[in-house]
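Heads up, one of the protein chains got dropped from this complex, but the rest are sitting where they should.
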Amino acid sequence: MKTFIACAALAALQLFSPVAQAEAAKEQFFPLLVYRTGPYSPNGTPWANGKQDYIKLINARDGGINGVKLSYEECETGYATDKGVECYERLKGKGASLFDPQATGITFALTDKVPGDKIPLITLGYGLSASADGGVFAWNFPLMGSYWTAADVLIQHLGKKEGGLDKLKGKKIALVYHDSPFGKEPIPLLDERQKMHGFELIKIPVTAPGVEQKSAWLQVRQARPDYVLLWGWGVMNSTALKEAQATGYPREKMYGVWWSGAEPDVKDVGEGAKGYNALNLNTSGQSPKVIQDILKYVHGKGQGTGPRDEVGSVLYTRGLVIQALAVEAVRRAQERFGKGKVMTGEQVRWGLENLALDDKKLGSLGLTGVIRPISTSCTDHQGSTWVRVHTWDGKQWAFSSDWYQADEQILKPMVKAAADKYAGEKKITRRTPAECQS
Amino acid sequence: MGPFLETLIGGLMSGMLYSLIALGFVLIFKASGVFNFAQGAMVLFAALAMARFAEWLPALTGLDGKLVVNALAFVGALAVMVVVAWLVERLALSRLVNQEGITLLMATLGIAYLLEGAGQMLFGNDIYKIDIGLPKDPMFLFEQTFEGGVLVSKEDLYAALIAAALVAGLSLFFQKTAIGRALRAVADDHQAAQSIGIPLSRIWVIVWSVAGFVALVAGMIWGSKLGVQFSLSLVALKALPVVILGGLTSVPGAIVGGLLIGVGEKLSEAYLGPALGGGIEYWFGYVLVLVVLLVRPQGLFGEKIIDRV
Partner (left out) sequence: MFYRENGQFKTSYAADSQILPIRQDRIGMALLLGVAFVVVPLLSSEYLLRAILIPFLILSLAALGLNVLVGYCGQISLGSGAFMAVGAYVAYNCQARVEGMPLIVALLAGGLGATVLGVAFGLPSLRIKGLYLAVATLAAQFFVDWACLRLKWVTNDSTSGSVGIAHLDVAGFSVESPAARYLLCLGFVVVFALATKNLVRGHIGRSWMAMRDMDVAAAVIGIRPMQAKLSAFAVSSFIIGVAGALWGFVHLGSWEPAAFGINRSFDLLFMVIIGGLGSISGAFFGAAFIVVLPLVLDKLPYWTGLPMDTATASHLALMIFGALIVFFLIKEPHGLARLWATAKEKLRLWPFPH
């Protein structure tokens, strides 16, 4: 018993020792908030692997960013908000460049903290839709899309399928969503579109984590909607597809958001998910140049983070893209604040606001075909809303539509109104153009 | 009428599946007076073991044929659960013999965390498949009478039959075999049972093994339905109201409770849900149980609690 107490005391003491500044002066530090355990881990793990592999690639292939090597540390959050906050507090002191919380709940908690700590948050394709407005959300970057742009594109696509948005009148669209802020985000936009086009929107919530969905799908069967939009994460997605199969709802009529359309969601349903469609922000597969580079420089040297056949999967590539955009932001910041120097969070934020990746630049990064050009600004923290639909054929994903962009006519006013509301509640003043130059 | 029948049948099937898990709770409580909060983790552990063994066996032994591989995986997982039962009894239960109910409850929660962590560390935390050949497509009955027919899920039907068979088997086990009688004796009075020579610790190992077997069957069926992944342990939370409704000490109560909760949940979600915005299924079962308990504080079939002053 005495030795036990002694060990415990020693362990606790370690905890209270000052956080060591790990060579922060020489390396660009990327804290990686991940969840490799818990109900969302099948989707969170490839995402985390993609991020880590890209950092290793930049170090191995390029020697860092203009000579500054990248360092990282993973912290397990398990998708829980309080663990995310603890990880954030622990890692921010090590010179964090930016954070990608990988979870909407943690994003909400950190959105309050980052203005004080001056560290940007990348929330690519998730988080608060209103945070696209950089005038109010100075430190949030929902790059490449948010839930409103996703819902918008889905309605556009359904309209195209029907032969025109006006043909949606009288149709039934059901939204099967994860009962949490993540799942509820698209509802305001869908309501807006419903008013415009006259379709019937049926909202069917699924209690988190979405393990038992029989009632939801019996409701779907009884309502007989023309389309079902799936807004889930983690195990909810595969369960939804299995229940859809069990209740006989045609999978071809199901459309998922980009977080509901990856391999973990359909792999174990296999043929049962054939015909299921989902949005995808990036490509998948092992042919893009950057993937080939990773296989050569990282996995080829036995440094790969996850299994080799996971490289190039949808979520892996998405994590890779997030990290690539982060690295490009640092590179851009270096152009202004000093090449070869380590960038602070504030400087990285400037880089994130001044991203201008055209086809040529994407090509030099090996990202040709993976994503479309993206350019951000002080007021536009989203940068691009290009997205496509892909379909599962029983064995793999294949793109089945053209590129869509969200309709700015509808989104701009909604985003501004929501951002103004947030600013009013939190007593934030909109940034002036002068402040943008800092 | 058609939708109502569909929801009713769906609820009955769901209920049978819940009672599969509830059985494990009832067994352990009946025999050792411990409310085993680790049942959900046991379901997960057993399902993970079976899923992974089914995956590894063909690679290791070159065996093919779904039936053989699944059968061997089942046996292997059962062996693992027996070992777990033995360890739990030896290391935890035997040392907590005379503690209060709440201490034992907390101990089983600790065991639940241990099993969850161990299961995922040993077997991995991706989504794994259990394929025992249950048909995935639905069947439609009475297509002439009702538009679109009444949907009955074939998978759930098979699962319900398996659950019924399990219950019948367990009831026979308790009533007819010597070990069953010994288990009932231990449930009645530990000291009296010991005084007539029934070895307490061996009985507990047997009980936990049988509960492990029930967990394995439940895990196999739920795993085949949902895929084997961490969230499987959360299904136990949906089975708790079943246990309480039926009464903690009654095996038929677990079935009746399951059917009632299943039907109640699904019907409430379908007819009450839209008025309240949906998603009420989770708490409706618990509120239903609460209301029943107010009338019958020991559940429908539970033993009346007698307090002696």
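First chain written, first letter: the chains are A and B, and each begins at residue 1.
Note that in this section a residue touches a chain if its C-beta (ideal position, glycine included) is under 8 Å from a C-beta of that chain, and two chains touch if they have at least 3 such contacts.
Because the structure is predicted, anything quoted here is derived from the model rather than measured.
> Among the chains present in the display, which ones are touched by the chain that isn't there?
A, B
> Which one touches the absent chain: A:L70, A:A278 or A:A418?
A:A418
> Just one of B:L5, B:L105, B:L141 or B:A185 touches the chain that is missing; which is it?
B:L105
> Check each of B:V69, B:I244 or B:A270 against the chain that is not shown and name the one that touches it.
Checking the options B:V69, B:I244 or B:A270, the one contacting the hidden chain is B:I244.
> Where does subunit B touch the missing chain, residue by residue?
Residues 35, 91-92, 95-96, 99-103, 105-107, 109-118, 120-121, 125, 237, 240-241, 243-244, 248, 276-280, 282-283, 286-287, 289-290, 293-294, 297-299, 305, 307, 309 of subunit B touch the chain absent from view.
> Where does subunit A touch the missing chain, residue by residue?
For subunit A, the residues touching the absent chain are 1, 11-12, 14-16, 18-19, 34, 36-37, 41, 45, 74-76, 78, 80-82, 85-86, 89-90, 93, 104-105, 108-109, 111-113, 116, 128, 179-181, 184-185, 187-188, 205, 207-208, 305, 418, 425-427.
The criterion applied here is as follows: only the chains that are shown with their structure count from here on.
> Where the CA atoms of subunit A average out and where those of subunit B average out, how many Å apart are those spots?
37
> Write out the stretch or stretches of subunit A touching subunit B in their complex.
Listed in rising order, the residues of subunit A that touch subunit B are 36-39, 41-42, 45, 179, 203-207, 209-212, 214-215, 218-219, 221-222, 224, 234-235, 238-239, 242, 245-248, 264, 267-268, 272.
> In the complex of these two chains, what residues of subunit B are touching subunit A?
Those in contact with subunit A are residues 3, 6-7, 10, 14, 120, 125-129, 136-138, 140, 148, 151, 153, 155-156, 225-227, 229-232, 234-235, 238, 265-266, 269-270, 273, 277-279, 281-282.
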